[in-house]
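Removed from the display is one protein chain of the complex; every other protein chain stays in position.
Our next item is chain A:
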């Protein structure tokens, strides 16, 4: 049977990336942990940002992880979906705004 590229159980092995490059791996996880600490933004706000970005990055591992993280924090599904829409709006806006570049180019090249 063919195996899919993504396997949900692989998320549990994420920590193993330090195996082949201990120093860089550990530096990454230290940084990661620091980023998600309560700061000027609450850990709850950070979780919702992470969820939105997980969608725009289309990372199935991060989507699973931050959906679960949101549930653990008591974040409701309505809040989660709004965050995903924020991500989607920025992503489509970012696509569309490049249309200006296209328009500029057309205007420059056309007589």
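Keep this in mind: a residue touches a chain if its C-beta (ideal position, glycine included) is under 8 Å from a C-beta of that chain, and two chains touch if they have at least 3 such contacts; residues count from 1.
Assume contacts and distances are computed from a predicted model.
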Inset, instruction - Consult the UniProt record of the chain that does not appear here and report its protein name from "3-methyl-2-oxobutanoate dehydrogenase (2-methylpropanoyl-transferring)", "Radical SAM/Cys-rich domain protein", "Pyruvate/ketoisovalerate oxidoreductase, catalytic domain" or "Cytochrome d ubiquinol oxidase subunit II". - result: "Radical SAM/Cys-rich domain protein"
Inset, instruction - Decide which residue listed in A:27, A:68, A:85 or A:105 touches the omitted chain of the complex. - result: A:68
Inset, instruction - With the missing chain put back, which residues of chain A would touch it? List them for me. - result: 8, 12, 43-44, 68-69, 71-74, 76
